[in-house]
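One chain of protein is taken out of this complex; the other chains stay put.
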Amino acid sequence: MNKETFKGVIAYPVTPFDSSENIDIPLFKKQVERLVTAGSHGIAPLGSTGVMPYLNDGEKEELAETCIRQVAGRVPTLVGVSNLTTEKTVYHAQFAEKAGATAVMIIPMSYWKLTDEEIIKHYDTVASKISIPIMVYNNPATSGVDMSPALLKRLLQIPNVTMIKESTGDIQRMYYLRKELGDEVAFFNGSNPLALAAFSAGANGWCTAAPNLIPELNIALYNAVQENNMVKAQKIFYQQIDLLKFIVAKGLPRSIKAGLDLLGVGGGNFKSPLKPLSEQEIAELDKMLLAIKDEVYQY
Amino acid sequence: MNKETFKGVIAYPVTPFDSSENIDIPLFKKQVERLVTAGSHGIAPLGSTGVMPYLNDGEKEELAETCIRQVAGRVPTLVGVSNLTTEKTVYHAQFAEKAGATAVMIIPMSYWKLTDEEIIKHYDTVASKISIPIMVYNNPATSGVDMSPALLKRLLQIPNVTMIKESTGDIQRMYYLRKELGDEVAFFNGSNPLALAAFSAGANGWCTAAPNLIPELNIALYNAVQENNMVKAQKIFYQQIDLLKFIVAKGLPRSIKAGLDLLGVGGGNFKSPLKPLSEQEIAELDKMLLAIKDEVYQY
Amino acid sequence: MNKETFKGVIAYPVTPFDSSENIDIPLFKKQVERLVTAGSHGIAPLGSTGVMPYLNDGEKEELAETCIRQVAGRVPTLVGVSNLTTEKTVYHAQFAEKAGATAVMIIPMSYWKLTDEEIIKHYDTVASKISIPIMVYNNPATSGVDMSPALLKRLLQIPNVTMIKESTGDIQRMYYLRKELGDEVAFFNGSNPLALAAFSAGANGWCTAAPNLIPELNIALYNAVQENNMVKAQKIFYQQIDLLKFIVAKGLPRSIKAGLDLLGVGGGNFKSPLKPLSEQEIAELDKMLLAIKDEVYQY
Partner (left out) sequence: MNKETFKGVIAYPVTPFDSSENIDIPLFKKQVERLVTAGSHGIAPLGSTGVMPYLNDGEKEELAETCIRQVAGRVPTLVGVSNLTTEKTVYHAQFAEKAGATAVMIIPMSYWKLTDEEIIKHYDTVASKISIPIMVYNNPATSGVDMSPALLKRLLQIPNVTMIKESTGDIQRMYYLRKELGDEVAFFNGSNPLALAAFSAGANGWCTAAPNLIPELNIALYNAVQENNMVKAQKIFYQQIDLLKFIVAKGLPRSIKAGLDLLGVGGGNFKSPLKPLSEQEIAELDKMLLAIKDEVYQY
């Protein structure tokens, strides 16, 4: 895979449910279509935003296939296939490859904290069973495992492990990665409020659910960075920072679905125990979306 | 349920696998039998030690049934039924009840951090579908959710929520619980290195995997506390503290299985990505077990 | 010095100021006298409670001399002499010795985080210039330096370093110290809410400002421990835990002075920028003190 296959704004769709807690496929297709037509540079189903760990195998497979078919090659797809066991991770990764995914994203989910050797074996086993690229995803807040830059470096020696997504929210990690791994490794930022700092650190892309709500601002930020215009990038970033913080603080599935409802697209229902935002939180989000709409920087 | 149903040392079995990563039922039965005959005051299959989250439904059901049948009412059983979704938690709780479990243990597992309202609804829904008692389990290190004492108090208003297991390792939580909830609520310590402090704080019991290796010392500690003999309890505790720290630091499934191998019982294999302790760690554990055997306090 | 010189409840007086922010010596003498006659097993002027770091040299010297003279050998005295520089620490330690202190307490105060070698040299230099014992005080929350058990062990090799005061509030430290250092080293607990757990871990004493307000309960806790009566100790501890937490949460100088005012003894004024508790906090403290008075366990 070309190092440039993934870059820019990688958009994460939600997973909408109907009132019986079954997936609402027509709504999902509509949501994915919006992300593509808004100009996202990649689509990533079955991520955290898509509540992947809460789904059963059938649901995961239906979502992966539906998303890939809807995107239809217009942009690359990155499918989440993480699982607690190696066996199931292999299973889902093979399914994603067969369904036509451009690449898979894998976080070393853990209940029991994994050792470095366990993590390496886990990635190595999965990598040996598929032929598409793997993005290693580091997010100790959800996975409970913090992979050191040294470990990430070792993982990159596995042939089809070619990308890193860093979501610790610590800009020092990105500085370290770039210094340690050099220009040839693609690294992506997965922490929304760190978007400006990460791009200024040299991140190749931004993995984010925000394009469900404010795709123009997300893409404009990336474009300003591409133009080497920091003043403009800063201005655009400060227009979206409050929203970026809000969706992270309140939980991505809850806040993105509420925003999609407010925008008239429809976010869909939740799978229990997850529930919608409170009325007050929804009102707060509404105010933010209106403020962005009114004052948005003309670029 | 009588408040005294569970008390003392609640023992957690591991889940042994064969070389094909299938559960080794004969070995599991042997391990459970050892825990009962050693004098454990309760048996808790499908806990963290039993790598419950790594098992599929069939495996969970077979383990629950086998364990309950093996214990055969000699002591009460506490079956772990936690799941990310409410639907599956209800499913497993109902299965456990039908299989004859004395009570179920539920931790609000989360990928997305749950709100208090979501947690209450989750427990309430499960509680309404079963008629055996529920032990609420708080362990932010594995679940990612830290339930405040105020929330725990609210959960105790749900009729069959009657017990709390605290595994934060913070003794202040136990002081707070006892002051806030009073004598009538049973609370259990789930942090091994806190065993002495928790008993001195008034904990009703100790949820632990240690009886797989050193049941005499674990039970002797409880007995010394019952005799109101702190000097003796302290002595017994200092004989086991190094081992208690070791099994927590290295991961309970890994260290307990290694210990069972060293003791000649057999620990069984692992489910990937989990792997055994290193040779060096096993040697360290061996030394600890021998030291305990040689110098054990005569009580 | 006999290992038993210090044990039990070591009481920390405040430093009362008049309205011009000068030390109120008559009030200080009265406060010290109360601590002695209440049965404290040692008196420790110029501790954190005594706002030692806020005082100039003259003030420190006057307080040390006054306190030692007032105690008049009825119980041992432990004088705080910590300073950022080694030179000034030596100066104050020598002054304390000449004034008749039984021992000095030294925390490695730091603005810049000290290395192990710097800390050892610091203690060694001070120790070589005095002939009374030194209590090493570990409290990373105020000093910014966390001394590992391994470092504490090295410090204990300096001839007159004979005692350790642990204030991390982490009971695991005490377990480790006792296991690692053995019975012959005296260690003291400096974290009020940990009093019960620390005694059950084998602490020789409790360094606390609480005897300014509730000396009977503090001493009764120690006595119950001496009687090996854990049930009684627990009961007595739960009578004081709320107050112990309050005085720590609100800051010892502020809360102890407010309590002394409420008890009619008089706490004295503050040195800016420190200010008294708010009215609401004082009311809360008053309620606690009254509750203790009303319901106190009869021992």
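First chain written, first letter: the chains are A, B and C, and each begins at residue 1.
By definition in this document, a contact is a pair of C-beta atoms (placed from the backbone, for glycine too) under 8 Å apart; a residue touches a chain by one contact, two chains touch by 3 or more.
What you see is a predicted model; the values in this text were computed from it and never measured.
Participant: Considering all chains of the complex, which shown ones does the missing chain contact?
Facilitator: Over the full assembly, the chain not pictured touches A, C.
Participant: Going by the contact rule already stated, which one of C:51, C:81, C:185 or C:220 would touch the omitted chain in the full complex?
Facilitator: In the complete complex, the chain left out is touched by residue C:51.
Participant: Pick from A:125, A:229 or A:278: which residue touches the chain that isn't shown?
Facilitator: Of these options, the touching residue for the absent chain is A:229.
Participant: What residues on subunit C make contact with the chain left out of this view?
Facilitator: With respect to the unshown chain, the touching residues of subunit C are 21, 48, 51, 53-54, 84-87, 108, 111-115, 117-119, 121-122, 125, 141-142, 144, 251-254, 271-275.
Participant: Mind listing the subunit A residues that contact the chain we can't see here?
Facilitator: Interface with the chain not displayed, on the subunit A side: 171-172, 175, 178-179, 193-194, 196-197, 200-202, 225, 228-231, 233-234, 238, 241-242, 245.
Going forward, only the chains that are shown with their structure count from here on.
Participant: Select, from all pairs of chains, the pair with the highest number of C-beta pairs in contact.
Facilitator: A-B
Participant: Which chain's centre, taken as the mean of its Cα atoms, is farthest from the centre of subunit A?
Facilitator: Comparing chain centres, C lies farthest from subunit A.
Participant: If you average the CA atoms of subunit A and of subunit B, how many Å lie between those two points?
Facilitator: 35
Participant: Centre to centre, by mean C-alpha position, how many angstrom separate subunit A and subunit C?
Facilitator: 52
Participant: For subunit C, which residues are shared contacts with two or more other chains?
Facilitator: Within subunit C, no residue contacts more than one other chain.
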